[in-house]
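Note that one protein chain is taken out, while the other chains of the complex remain in position.
This part shows chain A:
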Amino acid sequence: MLSRVAESIYWMSRYVERAENVARFIAVNLNLSMDLASEGHQQWLPLVTTTGDDKLFYELYDAPTKRNVLEFLTFDRNNPNSILSALIDARENARSIREVISAEMWEHLNNFYLMVKDVGRAGGVSEEQLVFYEQIRASGQHFIGITDATMTHGEGWHFGQCGRFMERADKTSRILDVKYYILLPSPQHVGTPFDELQWSALLRSASAFEMYRQRYGRINPANIVNFLVLDREFPRAILHCLSRANDSLHAITGSDPESFSNLPEQRLGQLRASLAFTSADDIVNRGMHEFVDDMQRRVNAVGLALSNTFFTRHADAA
């Protein structure tokens, strides 16, 4: 498979996953803000922090009002991580590899982009905000389903899987970070209904609430960390995401999953192993933020190694 094509599939999948994740954060916060409206606890800045774009936000807007944050995260082309920007990038990548992906994938992605763009052109979200963000989430899921059902599960598909799961691992870690750093520092709330509401919201933004209930029942921070970081079966848990990315990486190279044949495999394998042999208590004791910081750094390092190994187009020898 052409390196350029592999790279485009990888990024197409990442960007769709990103758009969907941003919509998730927003939908959950919209819900939360309705529940908390009477207590004056509306918080919109944490959403910007989640994507790591505070600095850019303050360059473009004066205050983190609901309106500003929604605009910034949804339609703002100056924000490379806005939903619209991610979809434009996803579509541009898809457009350059239309001959490789299925016609249904292209069509769906094209329509997904048109839908968001049209709402933006019509003046942004207003009355039916929740419906809009649910549509985005559903469109993202739909794309995954179509991809799974219509694209040959060969090399290209595996690159797409790598992109999607690396992005998802990164986003789940950011969700956890937000709770610890932004929402938590009001000690008076710990253990209150307010705290529980926030933890539930966090689970919901990872679509993890019902699955968490089945697994652990009561809301408990250590269990939540366990579930979102270390669960092997929950599809948005970091360990699960890294394992799936690892499977695809080995499917691409054909090397033994217990070993490695190149740098990305080595780095990803080490990262997976260190997660597989840690516990929620270790993480909490060490400090959630430090853990997440380290995680993101290492996920990025895997992405970089992947890119250097498969995508760079220097004239390598035959």
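Quick notes on this structure:
The rule we apply is simple: a contact is a pair of C-beta atoms (placed from the backbone, for glycine too) under 8 Å apart; a residue touches a chain by one contact, two chains touch by 3 or more; residues count from 1.
Please note the rule applied: contacts and distances are computed from a predicted model.
The complex includes a chain that is not drawn, and of the options "ABC transporter permease", "2-oxoisovalerate dehydrogenase subunit alpha", "Circularly permuted type 2 ATP-grasp protein" or "Ubiquinol-cytochrome c reductase iron-sulfur subunit" the UniProt name matching it is "Circularly permuted type 2 ATP-grasp protein".
Touch with the chain omitted from the figure is made, among A:I252, A:L268 or A:V292, by A:I252. From the options A:M34, A:L114 or A:A149, the residue with contact to the unseen chain in the full assembly is A:L114.
Interface note: of A:D54, A:E92 or A:D247, the residue touching the hidden chain in the full complex is A:E92.
Contact with the chain not shown here comes from a single listed residue; of A:W11, A:F25, A:W106 or A:W199, that residue is A:W106. Residue positions on chain A in contact with the hidden chain: 1-6, 92, 95-100, 103, 106-107, 110-111, 114, 155, 159, 252, 310-311, 313, 315-318, in rising order.
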